[in-house]
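Right, one structure below, let's go through it.
Subset of chains shown; positions unchanged.
Labels run A and B following the written order; every chain starts at residue 1.
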Amino acid sequence: MGRVVDVVVTVGQIAQLLNTPSPANAQVQVTGLNTLEEATESELSFCGAEAYVRKLSSTRAAAVIVPRRLKIPAGVRVALLVVEDADLAMAQVLERFAPPVPRPAPGVDRSARIDPSAVLGNDIAIGPNVVVGAGSRLGDGCILHAGVYIGQDVMLGDGCEFFPGVIVRERITIGNRVIIHAGSVLGTDGFGYRWDGHRHVKIPQIGTIIIEDEVEIGSCVCIDRAKFSTTRIGFGTKIDNLVQIGHNVVVGPHCIIVGQAGLAGSAKLGTGVVLGGQTAVRDHVTIGDAAMAAACAAIADDVEPKAVVSGMPALPHRQSLREQAALRRLPDLVVQVRKLQEEVESLRKGISP
Amino acid sequence: MGRVVDVVVTVGQIAQLLNTPSPANAQVQVTGLNTLEEATESELSFCGAEAYVRKLSSTRAAAVIVPRRLKIPAGVRVALLVVEDADLAMAQVLERFAPPVPRPAPGVDRSARIDPSAVLGNDIAIGPNVVVGAGSRLGDGCILHAGVYIGQDVMLGDGCEFFPGVIVRERITIGNRVIIHAGSVLGTDGFGYRWDGHRHVKIPQIGTIIIEDEVEIGSCVCIDRAKFSTTRIGFGTKIDNLVQIGHNVVVGPHCIIVGQAGLAGSAKLGTGVVLGGQTAVRDHVTIGDAAMAAACAAIADDVEPKAVVSGMPALPHRQSLREQAALRRLPDLVVQVRKLQEEVESLRKGISP
């Protein structure tokens, strides 16, 4: 972990942070977190589920965070930090140990190419080889890591951070505190052609993209500009790596879109929708608020609010499970039906005169 | 839309462009297109299907393009532009309003690194931080946006446009008017190893790639170089974002490959093949001319010309539908068979002496 291990706190300080009684070894110093197996005497660890409880006997960790609901077997000697909300506690501890993200030096790197007509806010940091096009505007506190490309007439709110190699093409509007991870591309033409009898002719894609506040976008994500009007990602939505968002897609606020999911053109997600990894959403499909799709679901029809769907094609999850259970028995069923046919045939012969 | 709204035309001029009678409000000025819901009084809109006809009553659009075949309910007051071919009309109007794509200044940016042995055509535009390797040649009118990398001995025809961050490795031949969108990579080694008893040993991938004229390639697409011989993308084929094309794949002309599809090594597509999003094509599979695969199809066997396939594994689409319909009834079928077994058993007992 190199120069990172600068954070040193005591077990007691962690207990205080988590608002839980301090164990006997309160004065022991810890420098980070690790798994139950790998933690050293100067690291904390975490045990969130029954499945891992047996590891509590052998861990060398200085102390282990456990949720109150977890049943701890007798004989466990490691110091425990018992909390109500284990996820929250983990997040708090991670924040405590989080090393600062290395960022470009304040100001504009000498190798960056900022168009004279671009407007830069205060307290910005622009790294090597960044390009910012004509008419673009960066809000206060924006950070553009090395090699970021911002096209013409792109509007960024305050506090955005784009990691190396992010590409944002022309005429895109991005809100405040938006994070885009390395290698993602916003603003490619939507995928649209018409056949003129001889070849596919490109349909101009003249629309734009709006990314609302507090959206986070992973690496190698592609978000296409609208044919006309707007491709939109709603407030606080989080998108994982390698996701494809087609033209005119509208994603509501607070959605979670897991890695390698794909949303075809004009798909529409409500508020708080969760799409598992490798999910596919057909063009023009609407997914209601708080609906969830399991990983690899292939969604070809509209999904009701709060529905849970899975499978290919995606069905209500219970139906999917029932069909899968039946499918497990299908080979036997085929045999049973053949046997039934024979029996019925023999019965028929038996009663025929 | 920033500085884009410079295009102002009248409804009458649009009618003329579409070769259709002008509505009464011919003199009204319009500045763009939008959806039926979002269009303002100075925007055009479009209604292509029955499903949206009801929105015609409430739209504020200056005029709406509709195909002649669409049945317009009485009482619709918005001005209509009635056309034969709605897709063509849309494309024409989009072209009319399309803002120019921002491009690097003519010539070679001072930060670009062009090898002295590279040959550049006339009227080229090469942006910041571009690299062009030894022995490469760019045809007339080529545009390389910021950060494009062209390796050694790469041949580009006339009128190609590569968006920011495109990477084309050595010894690749690209035709005329080829568009490659931001972040795509051409020329990575094909994925090939042999096990020597101790480890996977890399098999050299010494072949090349040929991209024919008028191909368009989306963002974050990977096209691998051949093991030997050539990976080839045919004339006028269009490839969406995040598509994987393995080594020695041959894609015919006029194909459409939708986002996140993957073609394994030596797969072969005929002319005019359409692959839906997230389609998978097994290595060495051949797909016939004009065949189509629905989204998420997993194609493990050759596909006949003009066939339509879907599902995993991909089957003829009608069969797929029939099986899916039967699968919906499978849980009931299991119950029915159990009941039949009981009935047959009871019948047998009934007639046995």
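Here is the rule we go by: contacts are C-beta pairs under 8 Å (C-beta built on N, C-alpha and C of every residue); 3 or more make two chains touch, one makes a residue touch a chain.
All figures in this text were calculated on a predicted structure; none of them were measured in a lab.
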Number of identical chains in the entire complex, 2 depicted: 3
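Rule of thumb we're sticking to: only the chains that are shown with their structure count from here on.
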Touching residues (chain side chain B, partner chain A) in the complex: 1-4, 32-35, 38, 87-88, 90-91, 94-95, 97-99, 101-102, 111, 127-129, 145-147, 163-165, 181-183, 214, 216, 218-220, 236, 238, 240-242, 254, 256, 258-260, 277-278, 295-296, 311-312, 324, 327-328, 330-331, 333-334, 337, 340-341, 344, 347-348, 351
Footprint of chain B on chain A - complex, ascending: 111, 113, 129, 131, 133-135, 147, 149, 151-153, 155, 165, 167, 169-171, 183, 185, 188-189, 191, 193-194, 196, 199-206, 208, 220, 222, 224, 227-229, 242, 244, 246, 260, 262, 264, 278, 280, 282, 298, 300, 312-313, 322-323, 325-327, 329-330, 333, 336-337, 340, 343-344, 347, 350-351
